[in-house]
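The complex appears here minus one protein chain, its other protein chains still in place.
Now for chain A:
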């Protein structure tokens, strides 16, 4: 069984993010593998351990995105493909077109990805690729079982669990809880540096000018507003309720 994992390098959201002129300042900020993609890589490596086959990880990004691919290789992926793109502004539509072109000529039984990237949070690339490839997809899965050609997945559905049955080939996107991504071993990290990494330019792929035209553009980036200080109401219960009602009516005008 062959697994393809679509992944992305993002900035480390645990670091302090600053925005200047509507753009995120990337200097001095660390880059990591998108955390949701870690679940996808882990699941693919587990499938390989169970069913055999090969795991290929693919990303579209700047040359530095190699380090995220190397992390996936250290976790147990076999091959990596870096579609280099520094200048071309791509959105989910065009990235899906590029990735589809890269996946199309490869053998795959299952494509895995994170359910979203922590930087843009669009959750679109995976399902768009499935549509392009005309294969089924299940998003935000928390459990995956494959038996022969049949696939059984569980997904988060507003607090409930949806159980979906389908068949290979399929695309799934991973939600937190799907598994516990492994820490790469030290020898694994060193071996990953020597594993094959294929570098492609977008021009190498079968995509048209139209495919690369973004359908959306980012108008602005801004940080969430700073939280205001909380307020603790005092007095007996009736007095607190009265004050709360007063605040809701008069100050916040919510009610």
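Structural remarks
As a working rule, a contact is a pair of C-beta atoms (placed from the backbone, for glycine too) under 8 Å apart; a residue touches a chain by one contact, two chains touch by 3 or more; residues count from 1.
In this section, contacts and distances are computed from a predicted model.
For the chain of the complex excluded from view, the name given in UniProt is "FAD-binding oxidoreductase" [choices: "Stage III sporulation protein AD", "Chemotaxis protein CheW", "Spore germination protein (Amino acid permease)" or "FAD-binding oxidoreductase"]. Between the chain not shown and the residues A:67, A:88, A:167 or A:240, the one that touches is A:67.
By the touch definition given at the top, chain A reaches the unshown chain through residues 12, 15-16, 27-28, 30, 67, 182-187, 189-190, 193.
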